[in-house]
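A single protein chain has been omitted from the complex, and every remaining protein chain is retained in its original position.
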């Protein structure tokens, strides 16, 4: 009976948060370790479904770079990167689409169904949700079908949400010419959150959050102002995969999103911990 | 961090139940000890608000006999009961109305507001929700304005629910002649649950549930079929306050409600325990 | 047949007014003599129901001071007033609630039902309709739970109106702390009318309207501009119960209500006379 | 003041009827004397607008035989009737259309506007409201474009009613071949009332109602059962213009309309008298 | 099969236009030759129905001067014109109404029905769609019931469009006094197009469009700016029936309509040619 009481108390502790978030929109950037093991996927799916069930309009944006490289290699094609951008010829674009839309999205939709939720996977081409144009190559290199977002059209996402479906988005953009473009998923997540007027953008990564010293997990920065985040990027203090993630957060906050969170996707149920308990985890950036 | 994980796990344990109950209607009969101490009231209010926030259409029906008797006595009027029924002259009716509608309902609405919910107190006269007629007195005694329900009209309750308000109902009925009638709250709860096509009727009492031997709390009957419940009543095995409670449950189940629960209102958060954990508490009666 | 023709002509005379008021909102402040005799109550209820049936969104706000004092005295508690305000300790608050919500409102709802209308009684706590804070005591006296309105939230009233119910409002406010507050009904009526953007506020009193000389009913002021009304109050020319009534009217007009009327509640069907015939009765104040 | 009280009492007397008819549909067959003098037209328009304003879905069907004959004659064409049916060649059809749709309907719409109502005149061709086929001529005579109704399609009438407009209907039908057909207005009124599931069909004529002896106005039959009405027709006891009127009533009642009324259109405000006072006028036929 | 392919290609050629016009509103001014022969009428009706079926909100405005004069003469009344305006006494007004509303509109509704469309004929009196006032006579002549539009109220037209009906409008206006007014149909078409925020106003006439030299059909002006059109009118270069047509176009464009077209109504399917092929016909005036 004591155990039951503890469980009930936990729900009661979550109540003010459930109230607070009901009716808001949250965009979750899914990627990294959380996307690898079946157990992690199951945990993320449960978190997402819980959000959906307490009335949060939940939207997922995901990447999948390593999986794309892997399929390229299996097909005898060597991935080439220029300043962190994947050079994307027509065949690479096709492979990226197959991995993101045909594999990763479908896989997550299946896990969400298993956890009791309702999801629909879409790419940025569906409903012309992510409009893009060719990225102007830095210097002389032609990056091929790498794109910059020109507009996120939230209509389809909202119409799915109204019908009770969570959109799971692969970040393929569509040009005015009908061409597909490969879009950075972190940036896209920020743009989607802004277009939806989201309450929060939650970015899952493979580190505990933003670290003052990337080699020291104890140097976690718990809270950050938008201005500080921008200064850190400008100062060149952020490197590697964290840089686009932080840029995505900045994009979201500048677009009106209230808060962005960098969470440790290796930590089971980190989304629930952040949203429904008195103690936050990871790094919170405020507009 | 371990603690956070435990909390998140708890929410995940609750998830299948949240899913299961979302969109259903639950009627809670509120009374007894749960209605006395401020702490109990706070707990019940939190439970009700959690139900509301996970998408359950929550409706409360309450009684208040002891509080009516108390005010009668303060006003120099001795309560008279015939076979468990309060003889209700015009003045008694007025006093009952003031206590139920003006005090108990308003008090609960305040607690629900404190817990973050939205509630509206109504009597059965409002919107002609509970239509009643004079109870045919047993034998020669005239019970005065004691009434039997002729019809529960769910329109107002549903229209409040659609607008996001939980109805808190005082069981005063209205006759075709416009006369007020005093209605037994347990019976009314059953009739309201039936009229709403509720998923569950949850009756709070001051005992652990239905006991085989009323003097032995260990003799709790965990599960019961409708037929068994009816047999117990017919056989005269149920006495005191439990009898109308069980009759209310029978009325609900006969009217199409799926399950009725007799819970121990003295137990904090008993409603959450029953609905959101793997182990049930109290007595469950199935149709 | 001549008689029938006279009746039909009457309806035809009322037609332009029926057209004019259809779809508008009217707030009626109910109190005084009109609230005492069964016959008066029946007349007021008929008037309200007729308004409802010709398409006027009708809302009733009522007081009940004398009835509160009476119950206090029966319970051995002496009413204390400081500058016209009832000192309201917790017990007084409870008594006020019981009388207003549990007795007067319920009674009026019954009469409206008898006259063929659909009504729902609410307090300012229901749906957090009247938000209030503690009145800053004049001088050193603590008035207890006497409150000032901080906001009228019209949501519940409108949602009841949309569903075809007339709201009958007891002026109990709710504080951010969940505390109940005793609110002057005349002031509340003005604030409710303003929050609803009402066409008219109609205040029933026990005099023919605003009198230049309170002792001479022939000194009735038929029409008044808002500025004049404010000057009269400021000049200290208005005394007794008429002062808060006139203040309520001023509040309504300043909040955008088009006209306020002070009518003689002792006159049967005075509301219909004012609204549906070519000759006005009482005092009309224009914004 | 006494006069005001009398007026208010009148409204109160009408209240139960206003309640009773609110939300119902009433079809008024307009014709005869009521359609001639400006004063009569004004009275009928006021009655119709009052009905509209107290929430009755009001629909008007009108004829106009004498006006058609008159224009024919002015154009040098002699009207020919066979067994009461106007032989309708193409030119006659054109003339009928001009008189009914272009003159009588437009005139009534103007009067309704003057009385404060909102109306739209339609013919049975508009929205294919009255579908018809050529009447099988009795014997060898070809009646030309005289038609029998095959179906009344209530869609347009209902969509106008939803938008707040009263339909004023000229009884021109449309064949599958697109041909116009001249339809008896009394019959059409019955069919329209049936198709709309009207509460009442009210037929205005130039006599006090159904008379046992057509030459004696004192022989008025106040009430009649459907069966009796059918027997009267079958027995050949009804002659002249009253026959199609009574047949229209029978058609309406057989189609589910609750009551049909034959009123004296010469009597100002006869519709209001019938609907809103305790005493009926004319003949009432019950299903 | 080659033929089938040609047909399919034609549809594909029309596709971009179908897309472009879907959901827009187009007002067609119908008159002149197109209104005379049955074949022309059938063609226009087919065009209108095609517009309706590809999702264009289609509205027709028509005149009918020659038909009015003709009926006047048959009734022994000589038409009188002052500066191009028909002097309109009460009898003339009645005749105009009968011809426009009762004959021409009804006739077109029949043809639209035959072509598979859904139409409802209305006059400017119905739903008070065209409000007008007496035209100030030029000089001393009293033109009688000739009116100027004071306001076009698009409510009824829009509510018919929402219900799937094309409004066919006779340009009779209604004064505040309830009086009918004869309104120039070209002007009215412009005002209706402006009030509806139409995409296009399409005016059918009996010439190929605006001609630089009215006697030379080869002098067609294909495109014109609003300013040029106004200059032409001001310069007195436009005469006869083309002047009010061009004024109607100017009125529409000044009221926000994007483009106005003057088409040759003698040319079968000229509306389809203009809207759905790569080559325009007639004169296009741009705002």
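Each chain gets a letter, A, B, C, D and E, in the order it is written, and its residues are counted from 1.
Everything below uses one rule, namely that a contact is a pair of C-beta atoms (placed from the backbone, for glycine too) under 8 Å apart; a residue touches a chain by one contact, two chains touch by 3 or more.
None of the values given here were measured: they were computed from a predicted structure.
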item: Residue in contact with the excluded chain [from A:54, A:99 or A:224]; value: A:99
item: Candidate in contact with the missing chain, chosen from A:174, A:246, A:262 or A:284; value: A:174
item: From A:6, A:75, A:141 or A:231, residue that would touch the chain that is not displayed; value: A:75
item: Contacts of chain A with the absent chain, listed as residue ranges; value: 74-75, 94, 97-103, 105-106, 109-111, 113-114, 118-123, 125-128, 155-156, 159-160, 163, 165, 172, 174, 178, 180
item: Absent-chain interface as seen on chain E, which is shown; value: 1, 4-16, 18-19, 22, 46, 49-50, 53-55, 115-116, 268-269, 272-273, 276-277, 279, 281
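We adopt the following convention: only the chains that are shown with their structure count from here on.
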item: Classification of the chain A:chain B interface as same or different, half of numbers criterion; value: same
item: Chain B and chain C, separation of their C-alpha mean positions in angstrom; value: 34
item: For chain B paired with chain D, centre-to-centre distance based on mean C-alpha positions, whole Å; value: 55
item: Touch-based graph of the chains, sorted into line, ring, star, complete or other; value: line
